[in-house]
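All protein chains but one are shown at their positions in the complex.
Presenting chain A:
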Amino acid sequence: MNYRPNKVMFTNFLKIGLSGLSERIGFKRFLYLGKREGPKKLPMTPFWEMVRKEITDHIRNWRFIILFALIVLTCAGTLYTALVNTHKTFSASGAEDAFFFLHLFSSSNGTLPAFFVFIGFLGPLFGISLGFDAINSEQNRGTLSRILAQPIPRDYVLTAKFVAGIAVISVLFYVLSFLVIGAGLFALGIPPTAEEFMRIMVYTLLSIVYVGFWLSISIFFSVRFRQPATSALGCIAVWLFFTVFYPLIIKMVASGVAPTQNASPSALYRYGQLKFYMAQVMPNELFSEITTTILSPSIRSLGPLTMEQMMGAIPGNLPLGQSLLLVWPQFTGLVAITLLFFLFSYVLFMKREIRSRA
């Protein structure tokens, strides 16, 4: 009873804070935009107007259309092979908890990689292509100084670019996921279970976060480098480093410190841990851990496990909550580096002197 007023005060405080925030960015106006016959025709606030323009730019852009076509093609291709596969597993096992819908995303017959592998591969490319010329092209076209001469805070430009990119990716990925589910419905004739549906939704959300990470890096490079070509190359260099060279380095380091065959179990364990932690720096590794865990409920651990820990475990599937808990560190890591790069670009951009085309 004692802390009840406190609680009320706290919720009130929260309400005021939230309404202040939404007032600031004009979220309500954005929501009410659809209601044309509403009592007051509120104009979109400058921020959402900028987001809207960015989204239009993205959608009309050839770069986007090409990548979109590429992703739709791979989606169709992997869906086809997965469906062929699923027919086999479906007729063979016929078990209730076989997670057929998840197989659509995670299985392959060897000719084409699985859907989630493709997304893991094309996602970074997508994020990079949406952001690598975000700021520098505006500057080169001479529009940046004109926009910044308008009464808007400078961070609107950066945030609008980021939000627009995320919006485009979100729509695209959710559409793809729903299409896959729909195709699965037709092909299999059974609806997905709630568990499967939720897993697919979570998976899609997390892929958006992953692409958001690459978007954030590419925006950072676009603030840092004046030439779009340089910033694109920089992004691709980072991407290649993490997909090709960093695993190589890990391998080299790991083979250097590898214990002998008859080393003690604790040494083997430490070695396993070292390899695991070294890989955790790679965003693509984080993402693949996330997706495999979310899409295969049978995965129960990502790092090395001792026999002791395995003892008494009953083989079976994890519920979604537990799977999420398992990849929570990876997820927060991914969000953290996304925000970190956003912060870097923010700091660079806010302090910068904006000259017209120099």
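One rule holds for everything that comes next: contacts are C-beta pairs under 8 Å (C-beta built on N, C-alpha and C of every residue); 3 or more make two chains touch, one makes a residue touch a chain; residues count from 1.
Definition applied: contacts and distances are computed from a predicted model.
Asks: Since a chain is absent, check the UniProt entry for it and pick the matching name: "Transketolase", "Xanthine dehydrogenase family protein, small subunit", "ABC transporter ATP-binding protein" or "Cytochrome b".
Replies: "ABC transporter ATP-binding protein"
Asks: Have a look at A:63, A:141, A:226 or A:251 and name the one touching the chain we're not showing.
Replies: A:141
Asks: Can you work out which residue in A:153, A:191 or A:265 touches the chain that's missing from view?
Replies: Checking the options A:153, A:191 or A:265, the one contacting the hidden chain is A:153.
Asks: Could you pull out which residues of chain A are in touch with the chain that's been left out?
Replies: 41, 43-46, 49-50, 53, 57, 60, 141-143, 145-153, 353-357
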